[in-house]
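Pasting a structure below so you can have a look.
Every protein chain but one is kept in place in this view of the complex.
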Amino acid sequence: MRILDRLWRALDDRLDLAPLVEFATHKEVPQHRRSWAYYFGGLTMFFFFVQVATGILLLLYYRPTAEAAFESVQFIVTRVPFGWLIRSVHSWSANLMILAAFAHMFSVYMMGSYARPREFTWWSGFVLLLLAMGFGFSGYLLPWNELSFFATRVGTDMVSKVPLAGEWLLKFLRGGEEVTGATLTRFFGFHVAVLPMITMALLGVHLALLQRQGMHIPEGLEEEARARKPLRFVPNFVMREGVVWLVGLAALAALAAFFPWELGVKADPFTSAPAGIKPEWYFLFMFEALKLLPAHVLGIEGELVGLGVFSLAGLVWFLVPVLDRGSQVGHRSRAFVVLGWLALAYVVSFTLLSFAGVFK
Amino acid sequence: MAGGAMPGSNEGPAVSRRGLLTWLLGTSLGATLAAALYPVFRFVIPPEVGEAPVNRVLAGKLTDLPANSGKIFRFGSRPGLLVRTPDGAVRAFSAACTHLNCTVQYRPDFQNIWCACHNGVYDLQGKNISGPPPRPLEAYKVDVAGDDVYVTRGA
Partner (left out) sequence: MTSRLLAAAVVLAHVAAAALAAPPANAVRAPGKHAEDTCTACHLTLDDARLRAPAQLANSDIHHTQGITCAGCHGGDAGSEDPAVAMNAAKGFVGKFGRRAIAEMCGSCHSDPTFMLRYAPNIPTDQLAQYRTSKHGVALAKGDTNIAVCSSCHGAHGVLQVNDARSPVYPTRIVETCGHCHGDAALMARYGIKGNEIAEYKQSVHYAVLVKKNDLSAPTCKSCHGAHGATPPGVSSVSNVCGTCHPTQRERFDLSPHKDAFAALQEPACESCHSNHAILHPTDGWIGVGEKQVCGNCHSAGDAGATAASAISGALEKATATITGAQGRVDRVKRAGMLMDDADVKLEEAHQSLVVAQVEIHTVNPARVEDQTKAVLAASGAADTLAAKAEAEIRYRRTGLFISLGVIALALVALIIKIRAMER
């Protein structure tokens, strides 16, 4: 331990680490009946770190071309020692990350934590969610199997409906008119370079804001928070987070061992799409809604209407800190609470109903 | 070791208990880390076959393939047929008959490729010349490097 002390003193001498350490550790986490929700953000970040680690490992063997992608994943899963584990953990952690992200977002919303002065945290967080879904969408194609190929085709078809920029967007995403090896290479670039870069930057901003502004106490719980002693961020809250993260790790290990991610069948662009193509579960609530729309609504193409509605909804959700005037002055409006419950109910119910096969 | 600490005392059982706890925590976290890192270390060392076999296999050795003979080899999970013609040329085809997928064989007595199931016949170019097969055999590219015969499948 003396070595560590000396190392510390050497760095502190040169860099004046004390203020940095203070910034990182000074935070106190209030305790109230909803403070269990504070763990979701860190859990999301934990799963993200797992993704980065397993992703880098997979990069050692993966080949991003149409000819070799599927075979390289098969190689990883069958011939590389513990390749099956790394790959299954990567796939499961992606899903758990997005699940945790949604839980984090909705709990933050319901606690009204987007209220002033935390608008930037909300905005960076929303973009981080979009980035996570982008990670999921781009990563899903990489094994180049039948399901992912056709799911990507259906998913990217949507963008062509955007007025004016649709064609250009489609070509930008697909690397061409159709989903081909060019799409695979492009998605790979997005998945391992572009998205990680942007995510790291925004995550840094998101965390820095958190440290600077401290934790938000939901309206009505200030009494309780004052009465109960807050936790010191370091070491108490962080150790509790460790517990949560260890549970997450255990869940990942169990899922990878008991429900290994399947390889599927290599994609063949010339076969017809198998029945029941659908995107990953975190897109289902939108996918099923779009399918329900009629072909034309008031003369406009149904899908375009759907796209428009979702874009509008996303914009409203993004701008909630501003739209909810009350939150600017410390009394968020009931209307937005209701909106939050409605949004949550919609997302959860449509996702579950889709699984139940109700939308045939 | 239960019921250790006496209020007010800072040494003795309390210290050793706290020490034990810290040790336990450190060791178990270390073990967790080791359990997580062990697969990672095994993963980064590549296996014997260093590459994913995609379109190319080592089908056999030239010395094992005399003129006017054929040999079945494995291409992924499908059978292939390596043929050395009477003139000494080396050719490779998919061994799956285009009729009903039986495995074809080389017939040195007829110097052609024959399918036993329904008497389908292919010539040495893989072209279907008699019997039910509707299409020629899929041809593969052959590269000979020294004694090694490599067969490549089109994308």
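Lettered A and B in written order, each chain numbered from 1.
Following the convention adopted for this analysis, a contact is a pair of C-beta atoms (placed from the backbone, for glycine too) under 8 Å apart; a residue touches a chain by one contact, two chains touch by 3 or more.
Quick caveat: nothing in here was measured; it's all calculated off a predicted structure.
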Q. Out of A:V21, A:A250 or A:A335, which touches the unshown chain?
A. A:A250
Q: For the chain that's not shown, point to the residue among A:V77, A:I217 or A:L307 touching it.
A: A:V77
Q) Looking at B:T32, B:Q111 or B:Q125, which makes contact with the chain not pictured? A) B:T32
Q. For subunit A, which residues lie in contact with the unshown chain of the complex?
A. 74, 77-78, 84-85, 235-236, 239-240, 242-243, 246-247, 249-250, 253-254, 257-260, 262-263
**Q.** Contacts of subunit B with the absent chain, listed as residue ranges
**A.** 18, 21-22, 24-25, 28-29, 31-32, 35-36, 74, 76-77, 79, 99, 102-103, 116-119, 131-132, 134
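Keep this in mind: only the chains that are shown with their structure count from here on.
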Q) What whole-Å value do you get for the distance between subunit A and subunit B if each is reduced to the mean of its CA atoms? A) 35
Q) Okay, in this complex, where on subunit A does subunit B touch? A) 53, 57, 60-61, 63, 66-68, 71-72, 74-75, 79-83, 85-86, 246, 249
Q. In their shared complex, at which residues does subunit B touch subunit A?
A. 32, 36, 39-40, 42-47, 49, 51-55, 155
